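With one protein chain removed, the remaining protein chains of the complex are shown where they sit.
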Amino acid sequence: MLSYFSRTERLIATLLVAIVLVYIGWRAISSPEQAMQFGFNGLSVGAIYALMAIGFTLVYSTVWFFDLYYGAAAALGAYSVFYLRSQEWLGGQYQVNTPVVNIILAMVVAGVAAWVIHTAFYGRLREKVDPTVLRIVGGAVAMAIGAYTGLVLTFPSHLHVTFGPVAAVVIGIAAMWGIKYLFDRVSGGRGLQAGLVIGVLVGWALAVSLSLVFVMSPGSKLYLSWAVSCLLAGTVGLALYRGLYVRMRQRSRSPLIMLVASLGILLALTACISIVFQSAPRPLPDPFGSVPWTIGGANIKGFNFFAIGVAIVGFLALFSVLKWTSFGRAVRAIGDDEEVARVVGINTTVIVAIVFFVGTAFAAMAGILSGHDTAIQPRMGLLLLLKGWIASVVGGIGNLYGAILGGFVLGLIEQFAIWDLAGEWKDVVAFGLLILFLSFWPQGLLPRK
Amino acid sequence: MSNNGSQNNYYILETLDISKHFGGVSAVDGLSISIPRRGVTSIVGPNGSGKSTLINLLSGTLPLDDGIVVIDGQRLRTIHAYETPDHSITRTFQEVRLFDQISVLDNILVVLTTRKFWSAVFERTSRQHRARAQEILEQVGMWEKKDSLAMDLSYGQRKLLEIGRAMALNVNIYLLDEPFAGLFPQMLERVKVLLKDLRDQGRTIIFVSHNMEIVREMADHLIVLDGGKLLLAGEVEDVLNQPEVISAYLGT
Partner (left out) sequence: MIANLPGWQRLTGFLRNPREALTLSRGNIELWANLLIILCALVFMLLKGATFAVTLTTVFGIWAMLSISLNLVVGYTGLLSVGHIGFFGLGAYTVAILTSTTSYENLRTGEIPTFGWPFFAALPVAALVAGLVALLVGIAFNRFRDDIYVLVSFGFAIISFNVFLNLRVLTRGAFGIHDVARPQIGSWVFDTELELMLVSLVLLAIVIGISWFIVSSSFGRVLKAIREDEQVAEVFGYHVTHYKLAVWVISAMMTGLAGGMFSSWTTFIDPNSFILLESILLVSIVILGGLATIWGSLLGALAFVLLEEGMRFLPFLPQEYVGQARQVVLGVLLVVLMVFRPQGLVGRFKL
């Protein structure tokens, strides 16, 4: 997209922005404690925007259409945490554990599991094993996974017992493979045996100890509920991709049609959430206690530090995966040109599916954090999504560094703007910023190469 | 080359030192060419030599970075796309760009109707416009297809319709980007006939082509570009007999 403004007009805009920044700086110097407070608030809100923008950027720069399901994913994640934890906090007052929802979600999970099993194993094992047996076994495994999901959802108060060991085993296996992978890289294949042995030992030790921790301490339910929620939202995203978007992309529908379809999904899911949970705002209690810490005259909640940490860790993890693994190279290749990537032999369907899953999980995490920070309501998703989008425009569309930078910048600007304006105007500020950026610096702070 | 275009009636279109850069790459680099009034001028050159960029610059589709374009004696530093009909210029595109989801007839009519903003609201399709559209569609052989959507046509038909749409705009200079590419022989002949008709009406046709046979047959003048710079220009036979052209660009 070209900027239609001449150089001088852009210069004037830059000057105006500079004046505003200088004004904010002057305010900050004249009352540093307040500035500290606003800065911290901005960073913690920005962390949520950054998480949203990272997931959004990952997907947008791969498939190049704007997926509004992201908003619903954030709400889904937050409500899933609410669902899994509500009995505990609210004494069963808002218990909404309906069998219908459990069954639908279990079916979605089973379907996705079936697809994953099919793409991962069917082609490889077809020659060796009778296809009918394979199908039956695969179907049974998928149904078992679905049934297990139903079980987890039906008994959220025993989450640490039902889901904890599984999470522990998954983490253990991941650790095992990670150690083996590192050994392979470091020793160039010579340390394979040793790596395998150490990896297995460490992995299983981790799994066993973690599952003990999970089962013993009910407090771990919080983190487990986050994991389950991200998984659920990601699975629903994956199901949508596989069931709908792949089909539409095969019919080579234009990006706008995809956008409208995802608008329909957003509409339907938001309404579903408000039917199940009512549309009034609900609290998600602060897991770190509401007593603030005082740093440099500013009151900061422990949770805010945590949110910033999650955003940075999420960014680093995603960044390193995209930079250093073959998966990351495949993602970038698809983003540059999907046809070419397919010709080169990349399984684009699977890669894009993983991208959807990961991106949606990021959105769910953003929704959860935002819910813990303020409150949840069914409509929260769309606004979060738009903020994530603004953040990625501010940072530079399609650039992962830009996404995290844009998130924090947006959060800070929103907070510093309401220093002088009233708090109600912060959405107006955010969208004003968007229009300013799109008009004068459409490439954002860090343009995509 | 004349610095004072208005005095010179032989050239209808001149460029003086025009340049266009994309990032660090110069697509057109200080190019000065002159295109004679009337007749057919062909622009040839290897891929990436700036042929399409030149067409885009002359039709205002891309803004000029530097240099002057003289159109019929008028010196211009910038050309706005919407002014090109006033300068008596129109163009076609390398990849056919029609108004896809409206009918073939409307594709022609949209070119014929008024450019005046407010009168457009009160203007209905007049009999003259319809007659003119019919004339053009019959010329390109697509009158019986007038009600189908432009997107439903075959590639050759789309190409013809695009040329027809350009013809509907009654101008002096036609910039045609690869009008012969990818056409079956039958369609090819049809395009040739259309262009010859235009030439015989005394218009100036500038076309880009890769096909040397067609260039030899159709063109009167030839401009050879390389790397955004002018390599050679002149009468077709003179240029084609230059040894470096033969060896470097035209094969045998």
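By written order: A and B. Residues from 1 in each chain.
Here is the rule we use: a residue touches a chain if its C-beta (ideal position, glycine included) is under 8 Å from a C-beta of that chain, and two chains touch if they have at least 3 such contacts.
Computed from a predicted model, the values in this text were never measured in an experiment.
Residue-wise, the contact with the chain that is not shown comes from B:Val111, picked out of B:Leu57, B:Val70, B:Val111 or B:Leu176.
The residue touching the chain not shown here, chosen from A:Val133, A:Ala147, A:Val344 or A:Ile435, is A:Ile435. Although one chain is not drawn, the whole complex shows that of B:Lys20, B:Lys51, B:Arg91 or B:His221 it is B:Arg91 that touches it. Although one chain is not drawn, its touching partners on subunit B can still be listed: residues 59-61, 81-86, 90-91, 93, 97-102, 106, 109-111, 113-115, 117, 120-125, 165, 169. In the full complex, subunit A touches the omitted chain through residues 1, 4, 65-66, 244, 247-248, 251, 253-261, 263-272, 274-275, 279, 379, 382-383, 386, 389-390, 393, 422, 424-425, 427-428, 431-432, 434-435, 438-439.
As a working rule, only the chains that are shown with their structure count from here on.
Here the spacing of subunit A and subunit B, counted between their Cα centres, is 50 Å.
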